[in-house]
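Working notes, structure below.
One chain of protein is taken out of this complex; the other chains stay put.
Up next, chain A:
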Amino acid sequence: MQTDLLQEARRQAEICNACRYCEGYCSVFPALHAERAFSDGDLTQLANLCHNCRGCYYACQYTAPHEFNLNLPQALANVRQDSWEDLAFPRAAGKAFQKSGVMIALAAVIGFALLFWAVRALATQGGEGFYAVLSHNAMVAIFLPAFLFPLFSIAISLRRYWRQVGAQRLKAVHLVRAFGQAANMRNLKGGHGDGCNFEDEDRFSQGRRMAHQAVMYGFLLCFASTSVATVMHYVLNMPAPYPLWSLPKLLGVSGGLLLVVGCVEMVRLKLRADTSLCAQGAFGGEIAFVGLLGFVGLSGLVLYGLGQTAAMPVLLALHLGSVLALFLLTPFTKMAHGFYRLAALAADSQRQ
């Protein structure tokens, strides 16, 4: 990891530890105040606990132009971003994609191209609906590895993370606490429940928390839709297409809507927020990632709406291409933050 970023975070953490005014904002400060000196692992853990709510920045009497020049949200974001690049497996992919919107866009385009090629090369006769364009077996052949590889990669990264921050043996209770905090985004509530500072300097709002939860739950609903459909296909012998009032459609349509709305709002907020409080150079990668996620949701909805028209094969290739890119890039884009965040929250719950 980059020693200059760690050193700057250490300098700032030591000032924070002598002050302690921000103790009530989030999980970072009680964890920070429990230490006297900060190892690289400690700083990595604090960085991944930080949700960039910015409460501490706007409340800080030592931000520039003060000579202490504190900007803890950015110092921790830099370490966090660096840790994601460094812990990624393979590492080169983390370095290539985390900050680069161009590379993410390129990956999406390659995903589209691959699916267009698959549609042409693996065209089937006799299938129904989407399967008339690309057979179920071909889809599985493409998406099963694209799903398993990221899981494998993330597992290796989380193991590295766990060792680096010096966490103890994981127990169920730690995971329960971590999921509980993620479920309502406790760390974007600001301690007082008024929300975080993001789009309008020191004004507290629930905007970012709501946008984040729309994206998160939207994605989870879409994922649940696919999972339910898989079970229906293989276990219940009920192949697609499914009617609107079926579980896969209900989950998928509501999830897709939430995902699109959440991503649009998230981009809008990010464009208004002060970028000097984010990780340096990560803005393009973040916007591209949110864009890709939103495109997955939008293309899925459009595909559903126009599934009976001549545009369907093109839409299918676009949707599946974006899903492919999203899955494959999961360990190397902002998508990975959810896993690191959960790990950080679980490790933090060991302190209590």
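The criterion applied here is as follows: a contact is a pair of C-beta atoms (placed from the backbone, for glycine too) under 8 Å apart; a residue touches a chain by one contact, two chains touch by 3 or more; residues count from 1.
Rule of thumb we're sticking to: contacts and distances are computed from a predicted model.
Colleague: Unshown chain, UniProt name, "ParA family protein", "Tricarballylate dehydrogenase", "Cobalamin-dependent protein" or "Carbohydrate ABC transporter substrate-binding protein, CUT1 family"?
Modeller: From the listed options "ParA family protein", "Tricarballylate dehydrogenase", "Cobalamin-dependent protein" or "Carbohydrate ABC transporter substrate-binding protein, CUT1 family", the omitted chain resolves to "Tricarballylate dehydrogenase".
Colleague: Hey, which of A:C19, A:L250 or A:V267 is the one touching the hidden chain?
Modeller: Result: among the candidates, A:C19 touches the missing chain.
Colleague: Taking the full complex into account, find the residue in A:T63, A:Q280 or A:Q350 that is in contact with the omitted chain.
Modeller: A:T63
Colleague: Which residues does chain A use to touch the chain missing from this display?
Modeller: 14-15, 17-25, 30, 33, 36, 55-56, 58-67, 191-192, 194, 202-203
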